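The other protein chains are all here in position, but one chain of the complex has been omitted.
On to subunit A.
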C-alpha cells in the first residue's frame, strides 16, 4: 500500500501511523451536550466503500493527512493535509 503525501510524494505505508476515522476533525464543542459527545465517541460508521481516515506521516514530514480510500477495492483515492481538510 502506498500513500501520496502532499509534501513528500508517493511513499510506502511503513512511514505512516494510522489514527482512525477522520471524524476527529469534527470534534463537538465541550458544551455540545451528552448526545453529541456520545455519538462522537461511540457511534462510528463502518462503511463498505469510501471512507476518510487520519494518518500521520511519522517517518517523513510529520504532517497529519486525511486519506480517502475505498475499503472494498483498497484503492487510495485522495490525500490532503488535515489542516486544509478542516478549514
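Points worth noting:
We adopt the following convention: a residue touches a chain if its C-beta (ideal position, glycine included) is under 8 Å from a C-beta of that chain, and two chains touch if they have at least 3 such contacts; residues count from 1.
Here is the rule we use: contacts and distances are computed from a predicted model.
Per the UniProt record, the absent chain's protein name among "Thiosulfate transporter subunit", "Sarcosine oxidase subunit gamma", "Putative chitobiose transport system permease protein" or "Spore cortex-lytic enzyme" is "Sarcosine oxidase subunit gamma". Where subunit A meets the omitted chain, the residues involved are 7-9, 11-12, 14-15, 58-63.
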